[in-house]
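Dropping a structure here in structure tokens format, bear with me for questions.
The other protein chains are all here in position, but one chain of the complex has been omitted.
Entry: chain A
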Amino acid sequence: MHNSVGAVSTQYFTFAEDEPFCLESGETLSPVRLAYETYGTLNADRSNAILICHALSGSAHAAGYLDGDPTKPGWWEECIGPGKAFDTDRFFVICSNVIGSCYGSTGPASINPATGKPYGLNFPVVTIGDMVRAQVKLIDHLGIERLLCVAGGSMGGMQVLEWAARHPQRVRSAIPIATTAHHSPMLIAFSEVGRQAIYADPAWNRGDYYDKPHKPDAGLAVARMIGHITYLSEESMQMKFGRRLQGLEKYGYEFETEFEVESYLKYNGHKFTRRFDANSYLYITKAMDYFDLAQPTGSLAAAFANATHIKFLVISFTSDWLYPSYHSKELVSALTAVGADVTYLDVKSSWGHDAFLLEVDTMTHLVGSFLDRLVREEQVAPPIGYTPRARLLSTSPDAQLRTHLAETLA
């Protein structure tokens, strides 16, 4: 637990108890609970707060060890902590779970107050916009007027863009990583195949399985396997598995698991079912599919018309074919056209989409230096008792931890 924020616990914020929370779909939700964690200390004028947004299957537990359990590191433990990219000595870091999730926030597995039973498919469809408006309530609750920075990768990056485009006055800088301003047809297609795998599982029972002996684990596992493939690259799979066989000398000419890659996918698919809810998977993938920042205004540049004061650090990865670099470049072009201050790098990496969790050194350089600059230009005071120290690189050369993190929470 060296250089870590150490033991942390998840907190909860409930709102919309009296007045329901209106969703983009026109539906309402009441009450709404958000799980969140915070690390570090707010400074005197509350100007050092950074919001971290998580990806599809992430949680509020981004850093430290949950309730002190060494087997439960946060999903971005390598980038959030004392002396790390998001330096908790200097910044007050918040990570909020999204609505629709199964990690403590209101979602399809929550109890519907109208029926006293889990929502299941009666849970309203939520959007990235809804997730972010719920986070705005949390930031209000924490008494923070403006966030120094909003950062996140993948679906977290979509939330970052949503914050910048729709709540620009609440944000001073934004770090969208390995993401897109609109979910492409290919991304929707992968989402849909994952959802179809869940629908096809008889145990899914149209989302009504919470009190049944069997959950749609088989369907969810296949959905996760498909997702997992899209987070890797051919090169990383070649390096990781090659054509190696799993515990076999030669081909068996049968349909048992033979190749290492098959075994890996099966294992991870199955492991996922122990920590994630199938209905949440449906809702969150749907939210991503609806994401199209240019939609209401007609153009991406128009979407950022009021975001010209925000400083952006846009990061993509060369081998990410799920959210390819040209999606980020399109974003950079639009931001440049409106006159926003944009720093952009397409980081050379062979890790595919997962690179945003694995390229720790480059990320630490980029994010750390970018935040240094913000502190200087926006005159952000450190919290009381802050003593500067050198920035850490490769905090844990422990490749196992990295692999573990990537496998658990892409």
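In the analysis below, a residue touches a chain if its C-beta (ideal position, glycine included) is under 8 Å from a C-beta of that chain, and two chains touch if they have at least 3 such contacts; residues count from 1.
The rule is simple: contacts and distances are computed from a predicted model.
Student: According to UniProt, what is the chain that's been left out of this complex called? Choose from "Sulfate ABC transporter permease subunit CysW", "Acetolactate synthase", "Asp23 family, cell envelope-related function" or "Methionine biosynthesis protein MetW".
Tutor: The chain we cannot see is, by its UniProt record, "Methionine biosynthesis protein MetW".
Student: Of A:His214, A:Arg244, A:His309 or A:Lys348, which one is in contact with the hidden chain?
Tutor: With A:His214, A:Arg244, A:His309 or A:Lys348 as choices, the missing chain is touched by A:Lys348.
Student: Of the residues A:Ile99, A:Val132 or A:Leu366, I need the one that contacts the missing chain.
Tutor: Among A:Ile99, A:Val132 or A:Leu366, only A:Leu366 touches the chain that is not shown.
Student: Which one touches the absent chain: A:Ser30, A:Asn112, A:Asn306 or A:Thr336?
Tutor: A:Thr336
Student: In the complete complex, the non-displayed chain touches which residues of chain A?
Tutor: Touch with the absent chain occurs at residues 311, 313, 329, 332-333, 336-337, 339, 341-348, 362, 365-366, 369-370, 372-373, 376.
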